[in-house]
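Omission of a single protein chain aside, the complex is shown with its protein chains in their original locations.
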Amino acid sequence: MSASVKTITVRYFAMFREHAGVGEETLRLDVATAKDVYEQTRPRHGSKEPNGHCKVAINEEMADWSSPVNDGDVVLLFPPVAGG
Amino acid sequence: MSASVKTITVRYFAMFREHAGVGEETLRLDVATAKDVYEQTRPRHGSKEPNGHCKVAINEEMADWSSPVNDGDVVLLFPPVAGG
Amino acid sequence: MIEVTTDPIDAQALKNQLCNPGAGGFCSFEGWVRNENEGRAVERLEYEAFEPLVLSEGQQVLVEALQRFPYLDARCVHRTGLLEIGDMAVWVGVAAAHRDEAFKACRYIIDELKIRLPIWKKEHYVDGDSGWVNCERCAEHGRH
Partner (left out) sequence: MIEVTTDPIDAQALKNQLCNPGAGGFCSFEGWVRNENEGRAVERLEYEAFEPLVLSEGQQVLVEALQRFPYLDARCVHRTGLLEIGDMAVWVGVAAAHRDEAFKACRYIIDELKIRLPIWKKEHYVDGDSGWVNCERCAEHGRH
C-alpha cells in the first residue's frame, strides 16, 4: 500500500501521553503503515526509541509495524512495557 | 566396630509401626551398625525393602546405615517418606 | 481468566476460585512494590494499563501456558493506579494435578505477562524524581 493522506486517530500511552500532553488526537497523515504513523508522530510522543522497542495496535488489536493503516483507523502507540 | 549384644531402643514409624503393633520397643540385639538393627528387626517392622530405600536416625539425628550403634542408643527406622 | 483492577488484590479470594478436587498442587506468584530499583530508593509506583489489550493478550498467555503445561485452572489479576511499598501489583495462581505443571505454568504466565501486556510502571523516587521503567531514555525529555 502506498502512502496517501489519511485521517488517523493516534492514542498515546504512559510516557508518550505525558510528552504529547494528550491521550488521543486525530491527525491528517501521509502514511502507509503503522511504522509511518510512529515516525511521523515522533515530535508528538517524543520517542527516541527505534519502533522495534515499542508496540503498536490498530483498532484495539495488536499489530505489526508493517501493518497497513486505513483512513479512519485508530493507531495505539505503546512505549516499552513494564508490567508486574 | 564389631557386633556385640547391646540394649537398643527401636522406634517404628508409619507402616513399620503398624506392622510391629508398637511404636517403640527396647531389645537386646547383637549389632554393630544401624543396618544390623534394620536387618535384625525385619520380622518386627516387616519391611521387604532393601535398607537403602529407607532412612535411619540415631538418637534423633539422621544417620547413615553404616553408622555404629552403641549400648543404650535409640534407633529410629523410617519407611520411604512421602511428604507434601 | 485475567482481570485489571484499581482495588487491592484479594489473593485469598482468588485462590478460593481455583479450588478443584483434582488439584494436588497450587503455585502462586505475587509481584510486590519494593522500596528500591536499580539503586534508587522508590517511594511509590504508578501503573497504567490499556485494559482491552491486557485482557486479550493475557488470555492468550493463559492458553499458551495451558498447552505447554496442562493445568486445571489459572487466574491472573493486575492492579493499576498508585501503589505503595508492599502493595501487591500482580497475582498469578495456577492449580494443577501435580506441582511440576503448577510451577511451570505460573512461571510462564508471569514471564510472558511482563513483556507482552500493555502495562506501564512509573516509579516515584524518594528524592522527588520519577521515571517510567524501561523507558527512561525513550522520550526526548527524560524524566518527568
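Letters A, B and C mark the chains in the order given here, with residues in each chain numbered from 1 onward.
Basically, a residue touches a chain if its C-beta (ideal position, glycine included) is under 8 Å from a C-beta of that chain, and two chains touch if they have at least 3 such contacts.
What you see is a predicted model, and the numbers here were worked out from it, not measured in a lab.
The missing chain, though absent from the view, touches B, C when the full complex is examined.
Checked against the hidden chain, the listed residues C:G22, C:G39 or C:G128 yield one contact partner: C:G22.
Residue-wise, the contact with the chain that is not shown comes from C:G31, picked out of C:G31, C:G58 or C:G131. Take chain C: the residues that touch the chain left off the picture are 11-12, 15, 19, 21-36, 85-86, 95, 97, 99, 102-103, 106-107, 110. One chain of the complex is left out; on chain B, the residues touching it are 13-16, 18-19, 45-49, 53-55, 57, 60-62, 76, 78-84.
One rule holds in what follows: only the chains that are shown with their structure count from here on.
For chain C, the set of residues touching two or more other chains is empty.
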